[in-house]
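One chain of protein is taken out of this complex; the other chains stay put.
A, B and C are the chain letters, set down in written order, and residue numbers restart from 1 in every chain.
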Amino acid sequence: MKSKGFATGVWVFGSCPDRFCTKGYKKEVSLEESLDKIASIEGLQGLMMHYPAPLNEDNASYVKKELEKRDLKLASCDVDLFSSPEFSWGALMCEKEVRKKALEMSKKAMDVAEHLGAEVMNLWPGQDGFDYPFQINYQAQWDLLVDALSEIASHNPGVKLSLEYKLREPRTHSTIANAGIALFLAQEIGPNVGVTIDLGHSFNVKESPANVVALLDKYGKLFALHLNDNFRDWDDDMAVGSVHFWETLEFIYYLYFSNYEGWLGLDIFPYREDPAEACRFSIEMINYCLEIVQKIDKKKLEEIQKEADALSALRYIKSLL
Amino acid sequence: MKSKGFATGVWVFGSCPDRFCTKGYKKEVSLEESLDKIASIEGLQGLMMHYPAPLNEDNASYVKKELEKRDLKLASCDVDLFSSPEFSWGALMCEKEVRKKALEMSKKAMDVAEHLGAEVMNLWPGQDGFDYPFQINYQAQWDLLVDALSEIASHNPGVKLSLEYKLREPRTHSTIANAGIALFLAQEIGPNVGVTIDLGHSFNVKESPANVVALLDKYGKLFALHLNDNFRDWDDDMAVGSVHFWETLEFIYYLYFSNYEGWLGLDIFPYREDPAEACRFSIEMINYCLEIVQKIDKKKLEEIQKEADALSALRYIKSLL
Amino acid sequence: MKSKGFATGVWVFGSCPDRFCTKGYKKEVSLEESLDKIASIEGLQGLMMHYPAPLNEDNASYVKKELEKRDLKLASCDVDLFSSPEFSWGALMCEKEVRKKALEMSKKAMDVAEHLGAEVMNLWPGQDGFDYPFQINYQAQWDLLVDALSEIASHNPGVKLSLEYKLREPRTHSTIANAGIALFLAQEIGPNVGVTIDLGHSFNVKESPANVVALLDKYGKLFALHLNDNFRDWDDDMAVGSVHFWETLEFIYYLYFSNYEGWLGLDIFPYREDPAEACRFSIEMINYCLEIVQKIDKKKLEEIQKEADALSALRYIKSLL
Partner (left out) sequence: MKSKGFATGVWVFGSCPDRFCTKGYKKEVSLEESLDKIASIEGLQGLMMHYPAPLNEDNASYVKKELEKRDLKLASCDVDLFSSPEFSWGALMCEKEVRKKALEMSKKAMDVAEHLGAEVMNLWPGQDGFDYPFQINYQAQWDLLVDALSEIASHNPGVKLSLEYKLREPRTHSTIANAGIALFLAQEIGPNVGVTIDLGHSFNVKESPANVVALLDKYGKLFALHLNDNFRDWDDDMAVGSVHFWETLEFIYYLYFSNYEGWLGLDIFPYREDPAEACRFSIEMINYCLEIVQKIDKKKLEEIQKEADALSALRYIKSLL
């Protein structure tokens, strides 16, 4: 790993509403205030922002300056295909006019990414899926998705199009549900298409995130990371390592020895917690994991792994805490 | 069962936001418009409303008139202890000033229920729980909860205090998580304390909802119903019977032969669907289940059940579709 | 679909043990008795058997005769890489001597399949995975798996090698965990490699099985079916349609309009139920679904699906019961 450092989603500093507390558990803050807070957190050097809000072609130069002023970099410009009700029925998989808009937005997001020096445009097709049995024609919708991703990918081959898979939410079923589907699509569509591992999404679909790192790395498809934690069944977006300590540590181990060169992006949703504290806690936890990982004698561990001797492996890891 | 008929949560007709589409997938409508829509749906005769919004002591007489005008009844007045950010850290289980407010609101909700002729005050302590390991002192918080429920229950013994259990959301863990805990509390606290089965919450905690009906009915503790469906792992609040057909039918079977005398309350959250259609679909499905249930020869089924002969039981039920 | 008819796993007629009732809930019966029972079930014309027991190169001719005697066909010869303790630590992914044996067995299973006229060799790598964090070296093990599958597939290109994915059990994590991973492997390895959908495994990993049918069919990779049902979280191997009625119906709908030309294989594990009854119930349920599906006006449904109008779609389907 040659990580570019820690980044955070700017949304981490938002008001964090849910469907019950609809105004958010906290006050909304301005972009500038968010940037100030982010800049003040030790270890944070980058941030992820959505197109078209809060970042777009019109304010790109202003945002660039605001970032430079605070010594921050843009890790990725991610297209927002989920927050507007016009995407209720899907964005890239919708047969209607709205799909054109989604395509347009995705392409522009890539260009803005490039303009601000971000290598990645993260695409999470949150509304592309379905809720009920018999609701959609799966094959027709799949074709729309593949065509859309191809069109987006070929728009700007210099930008990495990274697909963020997720099992569900906001739909009861997302089409790009797991690492297998995402990797399949990335291989089918082209070299500038890869995959974002959202640690929590990986837990949701009952994957071993460390296994996914190894798999995607083998095919050169690990493009971006969203780090967080949860209680498996839902995307709780909690502070990193607060639930799954061993598996987070194992994830960091495989990441450390991978070819990943991107950012360590925090994607937490601290409904009630202070976002700066949640970032600090997460960075501390990841750094703690990195410290332990650096103490691991890889050869020794791999000898143990050849025997699939889980208890010796875990005992060895535990001895390094 | 001597059901009072179908009721709907007035919130079913709201804008249905989630944490991504924060303004809601639909337009907000006025209370009066909601009432008009509700009154227009065949089979709907009652509705469930939250205190202090949209129903409270100040507008109770106005709401009463608006209901009467449309031949609607109030099924329950439910205290809202979850939508205000002041309850972020809990309402009844919070050690702070806010707990007093929650107690006050709960009592007033009971009184408003009584004033409008609703037998039930449904209490869903949505924020009472926790998110992270080590976050709260469980025993101290439990005592606060028990004391609060006792105080509320004894405030107005003429109103049924119905506890709505749920596994999680908006917290990662709710304290009143399943029917067992709710029944235990209801038995401990008093005769006017019972339990609301939210069909989807029951699926979430991997219960058999029909089993829960039978259990609560035995102890005289089935006070209210919230009907909906989901894909087990999350409270999707979908139209009734759209996923779990057999188990919904079995639930209706046990309900039909229970002593339940309350409303058949719809608690769906139709993010993208038309709320009136979602209600109609749900009522049709429940009525279809009731038709089938009435065709069941109870003695015959119970003979089969004595042998635990599942396939014969299901084959018999299927023959009645 | 041009299905070859219904088949059952011969194991369905076994003693059905679990880890608590280790001798099985029923008596073990001979192969011949199982065949007699299977032949007596209306609608059953084929069966699936494992190599090397009860089917292998030594008894292949005898089994062939016994099948012909009863007018039964071999649907598939499936390699058993899971029941012997020598595969405890994996079969195809194990670095040891045992892997050679697994490869040899897999190849022979293909040949026996061909010899008895079965088009498919189903491969479920049940022991290939891991249990604990840090237990195995994921990349090394993945390479072993891919190499093994390539070697097996190229051994006999005239036989379809069908990969049966599963989330977990008997390991806490299987490597080929979902349809995405299986499809990716099938595409990478070769034209005679495809995928088996086990309906219950698909529910376990929170897929929509109907969606998976559509996806695999598009890429010509739907090779075999294992039909059953469960309560989502575990591979209960229950009678078909006994839990998920709508989704089973939807699965049959997409299957009916697919290019699938294989068998409708029953893979139930009737711990306590009579296996013949469980097969009969499953066949009745599938036939009932097929009847309904044939009544569906595909154009009409697809018009509704273009609007993603779930409630109208479900109401239409329900009207055909």
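Miscellaneous remarks
Going forward, a residue touches a chain if its C-beta (ideal position, glycine included) is under 8 Å from a C-beta of that chain, and two chains touch if they have at least 3 such contacts.
Just so it is clear, the structure is predicted and the values come from calculations on it, not from any experiment.
Partner chains of the missing chain, restricted to those shown and counted over the full complex, are A, B, C.
Contact with the omitted chain, checked across C:Glu169, C:Glu188, C:Glu277 or C:Glu307, is made by C:Glu169.
Interface note: of A:Leu103, A:Ala239 or A:Ile286, the residue touching the hidden chain in the full complex is A:Ala239. Within the set B:Val10, B:Leu222, B:Val240 or B:Leu314, the residue that contacts the chain not displayed is B:Leu314.
Contacts to the hidden chain, counted on subunit A, fall at residues 206, 231-233, 239, 242-247, 272-274, 277-278, 281, 284-285, 288, 308, 310-312, 314-315, 318, 321. Subunit B residues in contact with the hidden partner, per the touch definition given at the top, are 89-90, 95, 130-140, 142, 167-168, 173, 175, 177-184, 187-188, 205-208, 210-211, 214-215, 217-218, 246-247, 249-250, 253-254, 301-302, 305-306, 308-311, 313-314, 317. For subunit C, the list of residues touching the undisplayed chain reads 16-26, 82-85, 88-89, 126, 131-133, 168-170, 172-173, 230-231, 233-234, 236, 238-239, 242-243, 269, 271-272.
Here is the rule we use: only the chains that are shown with their structure count from here on.
Between subunit A and subunit B, the centres computed from C-alpha atoms are 36 Å apart. The distance from the centre of subunit B to the centre of subunit C, with each centre set as the mean of the Cα atoms, comes to 40 Å.
One inter-chain figure worth recording: subunit A and subunit C are separated by 34 Å, centre to centre, where each centre is the mean of the chain's CA atoms. Contacts with at least two other chains are made by residues 89, 131-133, 168, 173 of subunit A.
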